[in-house]
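Notes to accompany the following structure.
One protein chain is absent from this view; the other protein chains keep their places.
Here is chain A:
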């Protein structure tokens, strides 16, 4: 589903590479934790998957497309295959829960009929049934992150990318979010999650890819967080 072939990325004006010779393959339906200290290249990895940047060297395949050769006008098509969740939720404050989730479908031109069906379905999946009329500010952090996950998943993408999704949440709430991501993973979606949260990684026992200074230093099936 995601393949990196000898990928390096150096940002303009910087001498140190953010990623160095990364070879990695993530299969369809896998759940992968991306761990490593700040600046180790986790975010760069995720941004390359989203084609926010092109790699300096190497080839990247996402959902069957070679993304570094993708024309700019085909990038929206790629992003419709990928749902994205962030640490800071990124909800629209003036819109209700339902509107926030529906927004993701409206702006890619889905019909109102689809929206009427998919949005309540997805809200139920993330455990927010009955809260569609609330505004984000009326919700707890965990609930807001569920809205963000619903928005990322409402179009049923094949890949879900989560960048520190539990970074702003307390441990008990984080467990709930992880259960939700696990449920989404079980529907067949590939999940890639960058995190600093060692207890979550240790509990979940999923594949762990560790980056340090832009290099993959560990790739472990059913791994643990493994460093302090």
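By definition in this document, a residue touches a chain if its C-beta (ideal position, glycine included) is under 8 Å from a C-beta of that chain, and two chains touch if they have at least 3 such contacts; residues count from 1.
FYI, contacts and distances are computed from a predicted model.
J.: When you check the chain that is not on display against UniProt, which of "Sulfate ABC transporter permease subunit CysW", "Cell division protein FtsX", "Stage II sporulation protein E (SpoIIE)" or "NADH-quinone oxidoreductase subunit H" does it turn out to be?
T.: The chain we cannot see is recorded in UniProt as "Cell division protein FtsX".
J.: Out of A:84, A:144 or A:174, which is the one that touches the chain we can't see?
T.: Of the candidates A:84, A:144 or A:174, A:84 is in touch with the missing chain.
J.: Which listed residue (A:37, A:106, A:199 or A:220) would be found touching the missing chain in the intact complex?
T.: Within the whole complex, the residue contacting the unshown chain is A:106.
J.: Out of A:6, A:25, A:52 or A:138, point to the residue that touches the absent chain in the complete complex.
T.: Answer from the full complex: A:52 touches the omitted chain.
J.: List the residues of chain A that touch the chain left out of this view.
T.: Residues touching the hidden chain, for chain A, are 50-52, 72-73, 75-81, 83-84, 90, 92, 103-104, 106-109, 151-152, 155.
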